[in-house]
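Presenting chain A:
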Amino acid sequence: MSARPIATTRSTAGMPTGRLAVWWVIASEIVIFGGLLGSYIMHRLNHDAWSNHAANTNVYIGTFNTLVLLTSSLSAVLAHKAADAQDGPKAARFLFLTMLGGATFVVVKAFEWRMEIHHGFTITANTFWSFYYTAAGLHALHVIAGVIIMGIVAQQAKKNLELHRVELIGVYWHFVDVVWIFLFPLLYIAK
Partner candidate 1 sequence: MIESLRVAASTYASDIDNLITLIGVLVGFWFILCEVVFFWLIWRYRAKPGVKAEYVTGEEKSQKRWITIPHLLVLVCDVFIIWGAVRVWVEVKQHLPEDATHVVRVMSQQWAWSFDHPGPDGILDTDDDIRTVDELHVQVDTPTIFKLESRDVLHSFSIPAFRLKQDAIPGRVITGWFQPNLTGTFDIQCAEICGIGHALMPARVVVESAEEHAAWIAEKSATHLASATNP
Partner candidate 2 sequence: MAQTVPSEAHGHDAHHHVETFWSKYVFSTDHKMIAKQYMFTGLAMGAIGAFFAYVFRMQLAFPGMSVPGYGMVGPNEYNMLVTNHGTIMIFWVAMPVLIAAFGNFLIPLMLGCDDMVFPRINRLSYQIFLLSAIVLICGFFVEGGGFGGAWTSYPPLSANAKYNLTPLGQSFWLVAVALEFVAFLLGGINFITTTMNSRAPGMKMTDIPMVIWMIVIASILFMVSVGPLIAGAVMLFMDQQVGTHFYDPTTGGDPILWQHLFWFFGHPEVYVVLLPAMGITADVMATFARKKLFAYRTVLYTAIGTGVLSFTVWAHHQFIAGIDPRMAHVFTITTLLISIPIAEMCFVYIATLWGGSITLTTPMLWALAFVAEFLIGGVTGIFLGASGADIYFHDTYFVLAHFHYTFFPIAIIGTYAGITYWFPKMFGRMMNDTLGKIHFWGTIIPFNLIFIPLFILGAAGQHRRIYDYSLFPELATPELQAVRVFATVSLLVMLAFQAVFIFNFVTSLRRGKKAGENPWKANTLEWSAASPPPHGNWPEGLPSVYRGPYEYAHPDREEDYWPQHLPN
């Protein structure tokens, strides 16, 4: 943990440097998912047959996962609240809850995929399924990355260190949640 440069402690733009950086990360993520989902939507609207494929996705699992992510977002923001109250241990507890949510999401998704692959809906079955696995997979990678970073932040928060990071990882986590909020109708419920 090297000493932080003086530059890092300035805030000419009127917000802490860390939060500013996270928003820039999110900006670049928006265009990544935007490009992928944009491509998906174009193909989807061009191929009527794809709604037949979409019919094979499991709405219940998708709904459950959405619920899990929404709930984990709640615990993430409660962790932020606790961190603002300078209550590191409490923030850490909420962060662990959030990580639990993320883990659940990934595990459920793994079972879902296993089932679908078992039915022959593999990534190469056709371009709908290619998009399905690529988009959801890219999102799942973000979830996993979020869980890992959150683990580190939580460890520090427990010792009341770097509490501002609780908010930063929270903002990222909510973004991942928002991405899923759009993936869910696109891949599951729109028939």
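Candidates were picked such that all candidates are chains of the complex that A comes from, given by their letters.
As a convention for this text, contacts are C-beta pairs under 8 Å (C-beta built on N, C-alpha and C of every residue); 3 or more make two chains touch, one makes a residue touch a chain; residues count from 1.
The structure presented is a predicted model; accordingly, all values stated were derived computationally and were not measured.
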| item | value |
| --- | --- |
| Of 1 or 2, the one touching chain A somewhere in this complex | 2 |
| Residue numbers on chain A that touch candidate 2, as the complex places them | 2-8, 10-13, 15, 17, 20-21, 24-25, 27-36, 38-39, 42-43, 46-47, 123-124, 126-127, 130-131, 134, 138 |
